[in-house]
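To keep things clear, I will list the structure first and then write my remarks on it.
The complex is shown incomplete by one protein chain, all other protein chains being positioned as in the whole.
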Amino acid sequence: MYEFNYQKVESVSAAVAALKNADDGKFLAGGQTMLPTMKHRLASPSDVIDLSGIAELKGIKASADTVTIGAMTTHAEVAASPEVQKAIPALAGLAGNIGDPAVRNRGTLGGSIANNDPAADYPAAVIALGATVKTDRREIAGDDFFTGMFETALEEDEIIVSVSFPVPRAAAYMKFENPASRYAIVGVFVAETSDGIRIGVTGATPCAHRGLRLEAALAGKLDSAALDSVELPVDKMNSDIHASAEYRAHLVKVMAKRAVDACN
Amino acid sequence: MAADKQSVNMTVNGKPVSGEVESRTLLVHFLRENLRLTGTHVGCDTSQCGACVVLVNGKSVKSCTMLAVQADGAELVTIEGLANGSELHPMQQAFMDNHGLQCGFCTPGMIMSALDIVNRNGNDLDEATVRKELEGNICRCTGYHNIVKAVQAGAKAMGGGS
Partner (left out) sequence: MKATGIGASVRRKEDRRFLLGKGRYTDDIDVAGLTHAVFLRSPHAHAVIKSINSSAARAAPGVIAVFTGDDLAADGIGPLICGVTVTSDDGEPHRAPAHPALAQGKVNYVGDHVAVVIAETVEQARDAAELIEVDYDVLPAVTSTASAADAGQQQIHEVAPNNVCFNWPFGDKAAVEEVFASAHKVSRLDLVNNRMVTNPMEPRAALGEFNSGTDEITLHLTTQNPHVHRLVLSAFNQLAPEHKLRVVGPDVGGGFGAKIFVYAEELVVGWACRKVNRPVKWTADRTEAFLADAHGRDHVSTAEMAMDENGKFLALRVHTKANLGAYLSTFGTMVPSYLYAFLLAGQYATPLIYSEVKAVFTNTAPVDASRGAGRPEATYLLERLVDVCAQDMKLDPAEIRRRNFIPVDAFPYQTPVVQCYDSGDYNAALDLALELADYAGFSARAEEAKARGKRRGIGISSYVEACGIAPSAAVGQLGGGVGLWESAQVRFNPTGNVQVFTGTHSHGQGHETTFAQLVCDQLGVPIENIEVIHGDTARTQFGMGTYGSRSLAVGGVAIARACDKLIAKGKKIAAHALEADEGDIEFADGSFSVAGTDKAMSIAEVAFNAYVPHSYPEGVEPGFDENAFFDPINFSFPAGTHICEVEVDPDTGVVEIVKYSAVDDFGRLINPMIVEGQVHGGIAHGVGQAMLEVCRYEDDGQLLTASFMDYAMPRADNLPSFDVGYAPTHPPDNPLGVKGCGEAGAIGAPPAVINAIVNALNVKHLDMPATPENVWRAAQAAQA
């Protein structure tokens, strides 16, 4: 790891100020991706601003129609939350299968979506559930948040405060794991929402996306057989040593069907 | 850049400790090099293998993926903090009784993860649960068969059963 200045802050405004004052600062959430990246000397921030001391970024609040999760809430906390388990069990299940138990004890919702790894799980849920990302300065719709590989709509110094997930009528997440990293080779989140059936797909393409072709095929009905005839564009899919584009395209369909079935 | 030194204070295995570290010092290196608690191991550099797992405020954490400064003020338990005098912790004893270790390198991380598993899942663990929960700990020696048995037996013993 290269040297850096470490700062721990206690408020969102202090964090933003610290970043502004730094040459090339970075916010540190759970660190489960950022620290390994820094260890491999693939990132060299001048300043690391630790957000873990900011109370307002933590915690889970549930109302009848929304679950709001603070950005610094860990995956383990989301997975174990009775509120999340009750309102959106698929989200609790997703959080409970990110990485491994020790990673889940550190990794956070905010860190995950801000990093926007193409194989991360949370983006599929944010998209499918039509969540709203609340930052220190605005609200960003889930559909608009993920803009490209490791890229989001966030400004350099913008901090995610919380994510609000509308409670769906039904939802399910199916993940096909990379046997080595345990990231998603493909993950499909299907949700029956007040907006109709929405599908978020992660792992398959450079950036998590909405499964519009799949949604269209379902035509508002949770009937997995309707997905049999969907043609997914193989040329848009990721291809690497773990899975070819063709296989990924196939897996998206299989996982989508299984998620639809699990919604019923 | 001049090395940015930070002082850290934490409780490790019930004892208050402090030290001066660079910001970039990982918790595992603070434990191993500053405190000479070398039972916590480093087996990879991508947060996969789990040889470095310790408990931070009661929860399992990969100490290779946490800065020492992030543990400031925390309560830590490492493998060295489990035994009661010369008496092994029930989970340690279960690993011995079930031949849950061979070369011993992954063992401290396995045991610390096992304690976290018991904390979250209770004392009556089925095989599938243990296998799934151990996905962050890699062992090359045992084929996991006896580790799984050891975690189940240790969990039971921690609950007062045998």
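As written, the chain order gives the labels A and B, with residue 1 at the start of each chain.
Everything below uses one rule, namely that contacts are C-beta pairs under 8 Å (C-beta built on N, C-alpha and C of every residue); 3 or more make two chains touch, one makes a residue touch a chain.
Just so we're clear, the structure is a prediction, and the values are computed from it rather than from any experiment.
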Partner chains on view for the chain not depicted: A, B
Missing-partner contacts on chain A, residue numbers: 1-3, 40-41, 176, 178-181, 241-244, 247, 250-251, 254
Interface residues of chain B (partner: the chain not displayed): 22, 24, 32-33, 36-46, 48-49, 51, 78-80, 83, 88, 92, 95-97, 99, 101-108, 111, 127, 130-132, 134-135, 137-149
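Everything that follows uses one rule, which is that only the chains that are shown with their structure count from here on.
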Intercentroid distance (Cα basis), chain B paired with chain A, Å: 28
Parts of chain B lying in touch with chain A, wherever the complex brings them together: 1-4, 6, 22-24, 26, 45-48, 50, 53, 56, 59-62, 64-67, 69-70, 72, 113, 116-117, 120, 133, 135-137
Touching residues on chain A, where the partner in the complex is chain B: 1-6, 8, 28, 31-32, 35-36, 38-40, 46, 48, 50, 52, 76, 80, 99-103, 105-106, 180-182
